[in-house]
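Okay, handing you the structure first.
One chain of protein is taken out of this complex; the other chains stay put.
Read from first to last, the chains carry the letters A and B; within each, the first residue is number 1.
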Amino acid sequence: MSVAVDHLGTGKSGAKAGETILDVKDLVVEFPRPGQPTNFRAVNGVSFELRQGETLGLVGESGSGKSMTALSLLGIVPAPGKIIEGSINLRGRRIDNLPLSELRKVRGNDIGMVFQDPMTGLNPVRSVGSQLTESVMRHQAVSKKEAIEIAFHALDDVGIPSPRDRLEAFPHELSGGLRQRVMIALALINHPEVIIADEATTALDATIQAQILDLLRSRLSKATMILITHDMGVAAEICDRIQVMYAGRIVESGTIEEVLTSPRHPYTVGLLAAVPKFDIRRPKLVPIPGQPPTAEDIVRGCPFAPRCRFAEADCDQRPPLEMVQGRKLACWHPRTA
Amino acid sequence: MTDTTDDSKSGAPAAPKGGSRGDAETIPVAQQTFQTLSKRILELIFLLFFISTLLFFLLRLTGDPAAVLAGETGDQEQLELIRKQYGLDKPLVVQYGVFLFKMVQLDFGSSLANAQDALGLVFERLPTSFTLVIIAFTANLIVSIPLGAWLGSRPDRTGRKLASTAVFIAQGIPGYITGLILIQIFAVELRWLPSIGNQGPLSWIMPAITLAAFQAPQVVRVISANVAEAMREDYIRTARANGAGFNTLLWRHALKNAMLGATALIGAQVSFLVGGSIITEVIFAWPGLGRLLVTSVQTLDFPVVQAAVFMIAIFVYFAITATDIVFLFIDPRLRRQRA
Partner (left out) sequence: MTTATAPAPAPAFRFKKLGTGSIQLDIGLFLFALVIIALLGQWAFLAPSDLDGNLASRLKPPGFTGRDGMFHIFGTDQLGRDLFFRVLGGLPWSLGISGVAVVCVAVIGTFIGLIGAWYTGIVRTIVLLGIASMIAMPFLVLALVVVAVIGRGFWPLSLTMGFIAWTAVSRVIYAEARGLLTREYVLAARLFGVNKWSILIFHILPGLRPTILVMAAFFFAVLLIIESALSFLGLGAPLNAPSWGNMLSDSRQYLVNAPWMMFVPATAIVTAVISLNLIGDGFAELSRKRARAVEV
C-alpha cells in the first residue's frame, strides 16, 4: 500500500497558492468547413485564469468546445483546426505562439493531460514502462535506469499495486481502472504545473469512476487542475471553481457553491435539472429541449436562445460575459437565485 | 476509501480476451509456439493430402495415366511395361493406397526424363530458388516498410500523393513484364548485367528486383494505410500531449502497430514470392526449382512435379510458421504472458 504523497501534481516551480498560473485570453479555435466560406468556431472567445492549487471545472454538453479549449492549451488541436486568435500565458510566458520545438517542451512537462478513454489512449504494443520512461527521458536529463525508478514511483503514487511488475505489463493486461491510473501517472510524471483531465472518468464503470475521482480528489487536492466533464455531479465533487461552456463560449463562471446552489444562466439551470438526485421533491429529470448548434449552423445572438424558455427579443444580440454579483455571466435575462 | 486498487472485478469493457488482469490466465510462450506449430503441421498434412489426392484422380480421370507417363512416343509394349511398373493394373483403391503410402515416405520415384531420383533433383535445385526468394523477401520488406511509413505518415501532402500514385501503378505491373523491361534496359541496351543464368552476384540483381518489385507495392500500400490509420489513434494524441515529436510518433508509436496489423500479409508474401519465382526463373533462365517445375510440367514428368510441389508446400509452410512465431514474440497482444 502506498502512502499519499503531498507533492503529487503540485508542479516543480514552487508557485505560491493563489498565484496565477495559466491565463487564457479571447481564445478562438476554428475548423474550416469544406465547401463553405466561413469556418466553424469550436472555441469562440474564451478567457479564464487558473490559479495555483485550484481545480477548475469546464462543464458543458459534448460539442460545447471544452475539449478543444483543453487541446489548444497544449497546441494539439487536431488538423485542420487552428488557434486563430487569443493568447495563452503560462506563468507569464506566452505559449500559444511558441515554435514547435519549444512547444513540445511544454507538453507533458509544464502541462499534463489525462484523456478520456484509457482503452485506446495507451499504445497497445508498448509496455507501460516504456511509455512512461519515454516521456521522462524526453523532459528530464536522467539515465534510463533513473527513468525507470521515476516511472516506478509514478505508478506507486497513483495507487497501482505491485508497480514493479506493472512496468513490464502491456495495456491489454491491465483493467480499465488500472489503465486510467497509468494515464494519470503519465500526465503527472514530469510534475507539470497544470494538469488537464478531459472526461477522465467518463469511460469507466461506476465503481471505478468513484475510485478515480477519489484519487483525483485525495491525492491531487493541491494540484492545479482543469477538469473537463459533462457531468455536474463529478464537477461538484472535486472542483473549486466552475465554468459552464455552451457553443464554444463560457456562459457562466463562479465558485462551485455559487453556481450549484444558485445557477443564474438558464443553460446552467437546465444542466443542473438534468442531474439525477435522490430527492423526493424533485422526482423528475428535466432534459433541456433541442440540440446545441452544430458545426453547420451559423448562430447569431445568444447561442442558447433557440432552446431557452426565457428568450426574448433582445436575445438576438450577443450577451457579453460580464461580472454579475461576484460571478461571470453571459445572459440578458439571468435567473434570480 | 483511501487506497482501493481492487478494480479487477470490473473487468475492462472491450478488453481483449485472455486477461483483463495481468496475472490471470497465463500461457507460456513456449506452449503457444507449440500450439502454432502443431496447427501449422496439421494444415500442411491436410494440404499435402489434398494435393496428392487431386493429382492422383486428375491423372486417372483425364485419361490413361500410363499414356501420360509414357509420353507421346510410348507404344503399346511400353504402356504395358509402365502399367506393371507403376501398379496401374491393380484396382483403383489399391493404387490410391499405395500412392499415399509412397507419398508419406516422400518416395516420388525417379524422373521419367533421365531416371534420376525425383526428390534428389528437387533438392539439387532447392537452395538456389529459396535463396532468391529470401533475398527478394528481405529486399521487399527493407524497401516497403520505410516507404509505406513515409507515405502513410502524412498522406495528404502532394509529394506523397504522387508517390502513392506511382506505387499504385507499379502494383499493376506483373513481375514477368518488369523482368522483360529490366532485361531490355540493363542487358540489351546498357549491357550492364547478365540476363541469363546464375553467373555470380551480378546475375542475382535482376531476378531479385523482378521478384520483389511485384510484391512490394502491395506491402507498401497496406503498411501505408495502416500507418495512416495508426496516426489517428488516441495513443498518438497521448504521446503528442507528452511532447513526442513527429519522428517518435511515426517510428516508435505508429509503425509497430501498423506492422503488426500486416502480419498475415507479410507471412503470405513468401507464398506469393514462390509463385512469382517460377516465372522469374523462366525469364532469367535461372537454374532453380521453378524452372525445373515448369520443364517437368511441360514434359509431363510427374514424379518430379510431385516432388517439387511437395517441397514448395513444405518450404512455404516452414517460412509462414517462422513468421508466425517471430510475430508471437514481437506482438504483446498475441503473447499472453505473466505480467
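In the analysis below, a residue touches a chain if its C-beta (ideal position, glycine included) is under 8 Å from a C-beta of that chain, and two chains touch if they have at least 3 such contacts.
No experiment lies behind these values; they were computed from the predicted model shown.
Taking the complete complex into account, B:F168 is the one of B:F34, B:F101, B:F168 or B:F246 that touches the chain left out.
The chain not displayed touches subunit B at residues 42-44, 46-47, 50-51, 54-55, 58-59, 62, 68, 168-169, 171-174, 176-177, 180-181, 183-184, 188, 267-268, 271-272, 274-276, 278-279, 282-283, 293-294, 297-298, 300, 305, 309, 312-313, 316-317, 320.
The criterion applied here is as follows: only the chains that are shown with their structure count from here on.
Each chain gets one centre point, the mean of its Cα atoms, and the points for subunit A and subunit B are 50 Å apart. Note for the complex: subunit A touches subunit B at residues 1-2, 4, 74, 76, 78, 104-109, 112-113, 115, 117, 119-127, 131, 134-135, 138-139, 159-161, 165-166, 168-170, 172-179, 183, 186, 203-205, 207-208, 210-211, 214, 218.
Those residues of subunit B lying in contact with subunit A across their complex are 1-5, 7-16, 19-23, 233-235, 237-245, 248, 252-253, 256-257, 260, 331-333, 339.
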